[in-house]
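As structure tokens, the structure follows; a few thoughts come after it.
Only one protein chain is missing; all other protein chains are in place.
Coming up: subunit A.
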Amino acid sequence: MNILSCSINTLIKEGLYEISGVEVGQHFYWQIGGFQVHAQVLITSWVVIAILLGSAALSVRNPQTIPTGGQNFFEFVLEFIRDVSQTQIGEEYGPWVPFIGTLFLFIFVSNWSGALLPWKIIQLPQGELAAPTNDINTTVALALLTSVAYFYAGLSKKGLGYFSKYIQPTPILLPINILEDFTKPLSLSFRLFGNILADELVVVVLVSLVPLVVPIPVMFLGLFTSGIQALIFATLAAAYIGESMEGHH
């Protein structure tokens, strides 16, 4: 019986793998000066950056007093970003709007590009084009930037007094407070990475099993999750920055 189940298991895995053509952890490598890079991530990230810059520049080129269409949308987005920053950081949120906003927009457009743009049309020699955020490099890069940002925020606001937060409320919590600086980027990056990768995998596997109708709700769920993940990342980054800037007594 055990053997049977084993072999069936193998067959399913093998069959599924061949049918769906899921390429997990496959990368299209480029060599840059002896270093390797994941070309598919870079290509899609360039597309995302081009979309963001292009649409923003086009809509905001000539702002009108009474906004219409694109300008209206971008004003709404800016209001939203400012609102998130202000809620999390407080009154001194102004300088952090570009950082929080770019985090949100980059992750959001990346996630949705993975779900909405037909990347699969472009064949790569190895690996496949997908959302930039389903590569661990991207998410860790963003999470590390967040860490740097909140350290910078704390140090520029309070100088070396910033480090006194490690022994508050009591010095006993010192190890836990230090540990937090490692868990924050770790959880940020893995949450985003895991969600987006899992979402794309679920959609691909479902499409390979039932090509019609059934995957559609999951795709919508994927869009929803993608948006939420972008919001969560931006909100948490803002919260960390606000936390390191708030006054201790």
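The working rule: a residue touches a chain if its C-beta (ideal position, glycine included) is under 8 Å from a C-beta of that chain, and two chains touch if they have at least 3 such contacts; residues count from 1.
As a working rule, contacts and distances are computed from a predicted model.
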Absent chain [UniProt protein name; select from "Cell division cycle protein 20 homolog", "Rabenosyn-5", "Multifunctional methyltransferase subunit TRM112-like protein" or "ATP synthase subunit b', chloroplastic"]: "ATP synthase subunit b', chloroplastic"
Option from A:L116, A:L145, A:L173 or A:L231 whose C-beta touches the chain left out: A:L145
Touching the absent chain when the full complex is considered, from A:L105, A:A131 or A:A238: A:L105
Touch residues of subunit A, complete complex, unshown partner: 3-4, 6-11, 13-14, 17-18, 22-27, 29, 32, 34-38, 41-42, 45-46, 49, 52-53, 56-57, 60, 63, 65, 71, 74-75, 78-79, 82, 97-99, 101-102, 105-106, 126, 132, 135-138, 140-142, 144-145, 186, 201, 205
